[in-house]
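For this depiction, one protein chain was excluded, whereas all remaining protein chains were kept in their positions.
All chains are identified by letter, namely A, B, C and D, in their written order; residue positions are counted from 1 within each chain.
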Amino acid sequence: MTIAMNTQITTAAPTRRHRSLGRDAAGIAAILVLAGFGYLLFPDNLALLTRVIAISLLVLSLDLVTGYCGVATLGHAALFGSGAYAAGIVSAHYGITDPLLMTAAGVAGGAAAGLVCGFVVLRAHGLPQLVLSIALIHLFHEFANKASSWTGGSDGLSGVSADPVFGIFEFDLYGHTAYVFGVILLLAVVILLRLLVRSPFGMLCRGIKEDALRIRAMGASPKAALMKMYVISGAVAGVGGALNAISTQVVGLDSLSFTLSAESLVMLVLGGTGSLFGALSGTVIFMLFEDYVSAANPFHWLTMVGALLIAVVLFAPKGLYGTAAAFFARRREAE
Amino acid sequence: MPATPLDVENLSAGYGPTRVLEGVSFSMPAGARLAILGRNGMGKTTLLATLAGQTKLYDGRIRLGSSDVTAMASAARAHQGLGYVPQARCIFPTLTVEENLFVGLKGRPKTALEEAYQMFPRLKERRRNLGSQLSGGEQQMLSTARTILGRPSVLLLDEPLEGLAPVICEELMAAFSELAQTGDMTILLVEQRIQSALDFADQVIILERGRLAWTGTPDALSTDHDAVERLLGVGGLH
Amino acid sequence: DTIKVGVVGPFSGPFALQGKNFKAGIDAYMATNGAKIGDNTIEVIYRDLPAADPAQSKALAQELVVKEKVQYLAGFYFTPDAMAVTPILKQANTPLVIMNAATSAIVTKSPLVVRTSFTLWQTSTPIAKVAFDKGVKKVISVVSDYGPGVDAENAFKAGFEKAGGEIVEAIRMPLATNDFSPIMQRIKDSGAQGVFAFLPSGPTTLGFVKAYDENGLKAGGIQLFAPGDLTQESDLPALGDAALGMLTTFHYAVSHDSPENRAFVEATGKALGNPSELTFPAVGAYDGMHVIYKMIEATGGKQDAEKAVEAVKGLSWTSPRGPVSIDPESRHLTQNIYLREVTKDAGGKYINKEIQVFEKQGDPGLAAMK
Amino acid sequence: MSPVFEVINLRKSFGGLAVTNNVSISMAPGDRVALIGPNGAGKTTFVNLVTGNLPPDSGDVRLAGETVTRIGAAGRVRRGLVRSFQVTRLFQEMTPAEHVALAILQRDGRTGRMFGNFLKMPNVMAEVVDLLGTLGLNDLMHRKVREIAYGQQRLLEIAVAMALKPKVLLLDEPAAGVPQSDTGRIEQALADLPADLAVLMIEHDMDLVFRFARRVIVLAAGAIIFDGAPADVTKDARVREAYLGSYANASHAA
């Protein structure tokens, strides 16, 4: 009896594995195809698409702590903005204008901010945790406002410039280079994160999200793991910030704002928490929708966005991607 | 002739798309004591939850006394005289013991709380504690007492002995018998301790994968070794 | 042909009122002067930028240039948003007409920038002289802690100290201040005879002016001086009697008495639907459109940013706010700055009444930068 | 043999209520101890104190000679002190396989690894399948925990504890809610535990207690009132009155 079951199980696992591998490949392919489509269909709108990519990175990074670890935060732009300012400052003040080096600076800045934020935010849970993150983002914002000789204060940090990538591809008005640069960064990040969330460490984090006390009873330290995740998340957000700084050549206080933090959370929930593609689809759909309605009616589009959010909660309570994925999973099970 | 307190016809229910119960029917005379047995995961909890109005009902009819409660919400059924003690206990963690009991009163005066304290003196000692601070057994007592306070005519008990000390178990089973006999309460008991259940019940049903697999009296079950072996997975009953 | 003008402004969000006034100013100008220049039809394309967000600003400007093929960029309420766009102007071959953003430095970022609004240096410098002439020798400065606030503080300080007065204290308070009572207490304790204040127009000004009144500063004879943002006309009914007698300097008052302004107020009132919502960005937008029209005339509808900007250098005309001209060197507007007092007009409506004119004011901020 | 686990003069009170009142216990490797007592006697609290989930008011806990009173819960687990929970605490959205794999990986110090999938780690999977097999959970291995019945969750709770390969195992009512048909599985699992492992089990099912324990400790109102052989416990008048009731009359303790 038991033996029969064993063989059954050991055969079941590999099929699962194949399926998830296949799904990964399909996901990467989907990103590439969509990126290609974006390039071909909206050649005049690459600046927007690049911005979508930068924000996607922020939302992915938020998903790491919120979706996978259950940390509630409304201050995640602190990591993004720190990355953006780090990249901007090395360029504007130190003349380091190589885009790859600027990205590296963004990663470092974001990770450092992640360390600080993680240290503070992980001191409470639930609502108080949310408030800690809100307090932090305001502190970051205020700090950047005060340190105006470094950051340009509320006028923004201008004078950021980036050399051609590999000395060949120049950042132009049409935004071709920035877009391709962004797509490549995004792909690299998604592949790495895919590995990360599958790994034992990723599983540990999901466990922490559900019941940190239980994890402790298994001998692991939730705090240490979450800290680690926060730093990784900071690095990812830093890539987004750096991309933003490189492609727009200015960094404003808005990149450290509560508004951006809240918006990124909205995008994440819209797509569906706890899955990378949820984060991506949420960002893309929200930003394109917003761009579309705000261009169609610059005066009253907020109502439309509000209606979209309400509709999503009513008809796709797990987020757009989450609900779709659940639907297909059920279909497959029914087969 | 008065209507039967509980009458279940062809019940099918489950969770979302997962069907758990299939075509369960039975009916109970007033003051009856029914034991529901079955192995792990066979749908006992689901059956009680469905009667209490907490799962998705696909098909079938539930009558409580003279009224059809199939379409009624959980609260309405409670007002029709249904009492439910769930397996998970479901203590209100942020309410004190006294407040927990108060919710079960269904509008009876506050003095009735004494009944619960008489049944479980332990609860009286801890009445200002929050539900979340109780020990496992205390929670079980609270859960049972809370429902009984509402004076239900049909009482659904899902493993009410779990986690209780042997003395308390005895006292509690005696109290249930008393309620059934003098209080005119009809009781459905799900219990893993087969012997306790059989000592208590006058009717037994056994569930197997969501279907009724055996119906009869405790005595009949004691002699049906095959059913005991096959449906309950234990060697025999003493 | 159709000539497109891309306008970026806050059409929704907390500053929606000012965005609405951009549109009203533009609509009013086009309604008065027609949407055609020669064979060319002017089309305005609006893009919403609810709060300062340079990255988004740049993305929108790029989209307007690349996709919508606009020949002119205009609007911009916030400085960083305008700053973000200056680097692309040359490659895009588009002039940028700033209709509000008020930091002096913007015009230096690109030779293709022309500004038809004002700077805080421009509006805050004259009030220093007014204060000194009123016999106030010690002033405390209270500003919101962000770029424009700092500009206003510096401008007033420079002007006031030059006149011989003393700034006893300079307070910068967070933008999101709700309760101004402690600030008022500070002012009282400072021993100053007057206050210079700058807050961005909007909800906080109400709290500030009320606190000034209710905490007994007004009654105590501590005079309040401010640039006109504090008493923009749409806020006056809410400020009510608390604002009566306040002295502000600004480039535009709705009550300005001239035929041009009467026509303007009527036209914008129509465009707004509710005339009491008229605020200063409307006049910046109105004059901005004037400049763009002149540019289009000069280039004959061809896209040539340099020629267009060249054509309006030194341009002078009578705006609803009074006589103005574009300084050929800085491409910023030289205009009259008026000292106004809040009073009630004959109909019982609160107005900013012009009581003194400082003629042909340039931008002292640019000089200060050097 | 030197004790692997010692509790010395442990005290804890909530408000005025002394829940653990000067309790001392010591256990040697291979001990099989049952901790029984009336509801609310302080058994679960005792476990919480010992594992570091609650701070004691005073007293010490020692593991293999090392004082761990000041070490956090996770640190004690790493030193071999593992518990199960009275009310199951499992990850509702995760599968039994993931639970056990996580415990195994954590035990081996591999949860910090940021790549690789446990499904592809043959040594881990073999152990997972084996362990779940002994508890009869194999066919539920890839179901989400929230979809499996409560009794099965109890078994999983034990599987997780066992996967951690403890030196001292504290089981808080492992069989509560498990039907008689399956208590056999638990008993078997307990019997298969390594011989040098010290086990302390809290349980109200006296049949199980008497089959399992070689020593019984009775706790009442926070204090130990009995510590001795199972055969003697039914003879103790205080225990009979406070806890066993008529159970003592039946001759189960044979």
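One rule holds for everything that comes next: a contact is a pair of C-beta atoms (placed from the backbone, for glycine too) under 8 Å apart; a residue touches a chain by one contact, two chains touch by 3 or more.
The working rule: contacts and distances are computed from a predicted model.
Colleague: Can you pick, from "phosphoenolpyruvate--glycerone phosphotransferase", "Amino acid/amide ABC transporter membrane protein 1 (HAAT family)", "Hydrogenase expression/formation protein HypE" or "Dihydroorotate dehydrogenase B (NAD(+)), electron transfer subunit", the UniProt name of the chain not shown?
Modeller: This omitted chain is identified in its UniProt record as "Amino acid/amide ABC transporter membrane protein 1 (HAAT family)".
Colleague: What are the shown chains that the left-out chain touches?
Modeller: Output: missing chain touches A, B, C.
Colleague: If I consider the whole complex, including the chain that's not displayed, which of C:Ser12, C:Thr79 or C:Ser330 touches that chain?
Modeller: Result: among the candidates, C:Ser12 touches the missing chain.
Colleague: Just name the one of C:Asp133, C:Glu166 or C:Asp189 that touches the chain not displayed here.
Modeller: C:Asp189
Colleague: With the full complex in mind, choose from C:Asp1, C:Asp39 or C:Asp179 the residue touching the hidden chain.
Modeller: Within the whole complex, the residue contacting the unshown chain is C:Asp179.
Colleague: If the missing chain were put back, which residues of chain C would it touch?
Modeller: For chain C, the residues touching the absent chain are 12-14, 16-17, 20, 145, 171-174, 176-179, 181-183, 185-186, 189, 202-203, 206-207, 210, 214-216, 234-235, 237-238, 240, 274, 276-277.
Colleague: Touching the absent chain: which residues on chain A qualify?
Modeller: Residues in contact with the chain left out: 66, 72, 120, 123-128, 130-132, 134-136, 138-139, 142-143, 258, 262, 265-266, 268-270, 273, 300-310, 312-314, 317.
Colleague: Touching the missing chain, which residues of chain B?
Modeller: Against the missing chain, chain B presents residues 52-54, 73-75, 78-79, 84, 86, 90, 92-95, 99-100, 102-104, 106, 130-132, 146-147, 150.
We take it that only the chains that are shown with their structure count from here on.
Colleague: Are the chains other than chain A still all joined, and if not, how do they split up?
Modeller: Without chain A, the chains split into B, D | C.
Colleague: Can you compute the centre-to-centre distance for chain A and chain B, using the mean CA position of each chain? Integer Å is fine.
Modeller: Centres of chain A and chain B (C-alpha means) sit 49 Å apart.
Colleague: Listing for chain C: what residues touch at least two other chains?
Modeller: Chain C, residues with two or more chain partners: not present.
Colleague: Please name which positions on chain B make contact with chain D in the complex.
Modeller: Residues of chain B touching chain D: 15, 18, 38-41, 45, 87-88, 122, 126, 133-138, 140-141, 159, 162-171, 192-194, 232-234.
Colleague: Quick one: in the complex, what on chain A touches chain C?
Modeller: 42, 44-48, 50-51, 54, 142, 145, 152-156, 158, 172-175, 244, 248-255, 259, 294-295, 298-302
Colleague: Which residues of chain A touch chain D once you look at their complex with the stated criterion?
Modeller: Chain A reaches chain D through residues 2, 5-6, 8-10, 12-13, 16-17, 195-196, 198-204, 206-207, 210-211, 213-221, 225, 228.
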